[in-house]
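== subunit A ==
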Amino acid sequence: MNAPISIEMVMLLAGILFILGIAGVIIRKNIIFMLLSVEIMLNAAGLAFVAAGSRWAQPDGQVMFIFILTMAAAEVSVGLALILRIYHQHKSLDIDKLKEMKG
Partner candidate 1 sequence: MDYLLWLIPAFPLVGFIVLALLGKHLSRFWIAIIGAGSVSLSAILTFVIGFSFLSSTPTGGHYSQTLWTWLEVAAFNPKITLYLDALSLVFVFVITFIGALIHIYSVAFMAADKDYARFFACMNLFVFSMLLLVLADNLLLLYLGWEGVGLCSYLLIGFWYENPTNGYAARKAFIITRLGDTAMAIGLFVIFYQFGTLVIPDILALAPSTWHEGATIATVAALLLLAGGIGKSAQLPLQTWLPDAMAGPSPVSALIHAATMVTAGVYLIARMHVIFQLSPIVQMIVAGIGAATLLIAGFSALTQYDIKRVLAYSTISQIGYMFLALGLGAWTAAIFHFMIHAFFKALLFLAAGAVIEALNHEHNMFKMGGLKNKLPVIFWTFLIGSASLAALPIISAGFYSKDQILWYAWASEHGSPILWLIALLGAFITAAYTTRMMVLTFWGDAKTSVGHYPGKLMTIPLIVLAFFSLFAGFIELPHNFGQFTLFSNLLHQVLPETVLKAGIHGELLFQLLALLVTFGGIYLAYIFWYKQPQRIEKLKRSAPLMSLYRFWFSGWGFDQVYQVLFVKPIVFIANINKNDVVDKLYQGITTATVHLYRLLSFTQSGSLRWYIIGLVIGAILILSIQLML
Partner candidate 2 sequence: MILTYLIGILMGGGLLALLLGQWNKSLPKWIALGTVSIGFMLLVSFWIDQSHGVNIFLSETWMAEYRHDWIPAFGISFHLALDGLSLLLLVLTFFLGILAVLCSWNEVKERVGFYHFNLLWILAGISGVFIAMDLFLFYFFWEVMLIPMYFLIGIWGSEKREYAAYKFFIFTQASGLLMLLAILGIYFIHGSNTGNYTFNYFELLGTTISPDTAFWLMLGFMIAFVVKLPLVPFHSWLPDAHSEAPTAGSLILAGLLLKTGAYGILRFVLPLFPEAAQSVASWAMLLGVIGIIYGAILAYSQTDLKRLIAYTSVSHMGFVILGIFAFNELALQGVIMQLVTHAISTGALFIMAGMLKERLHTRDVRLMGGLWTQMPQMGGTAMLLAMASLGLPGLGNFIAEFLILLGAFKANVWLTVLATCGLIFSAIYSLWLIQQVFLGPKKTPDSVQDFSWREIILMASLILSIIWLGLYPQPVINTARPMINKLEKLFVNQSTNNKHVNNLHSTICIEHASSTASFSNTIKLV
């Protein structure tokens, strides 16, 4: 059943979601929120892939989405472990505390 939704609409949605994700990353200072926003961006990308896949009736879009999923999973797990460590060391989740890597 081919839905009558036009591709730009979906692309537009993905774009907006992506922008929201970026805004989230930039605005928030708490690392967790930044991680969340990254998740949003990942989903937006996934949406775009799937939309393109369905547009050309190719499975590639969905395969890419699956890869994105696996990547997201791995990334979140490592990210959260790091967050735990940071919390233990710095007792706060403020991103500006982590300034040691200065040039």
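Following the convention adopted for this analysis, contacts are C-beta pairs under 8 Å (C-beta built on N, C-alpha and C of every residue); 3 or more make two chains touch, one makes a residue touch a chain; residues count from 1.
How were these picked? Simply put, all candidates are chains of the complex that A comes from, given by their letters.
As the structure is a computational prediction, the values presented were derived from the model and not from experiment.
Within the complex, subunit A makes contact with only one of the listed candidates (1 or 2), namely 1. Note for the complex: subunit A touches candidate 1 at residues 22, 25-26, 29, 95-96, 98-103.
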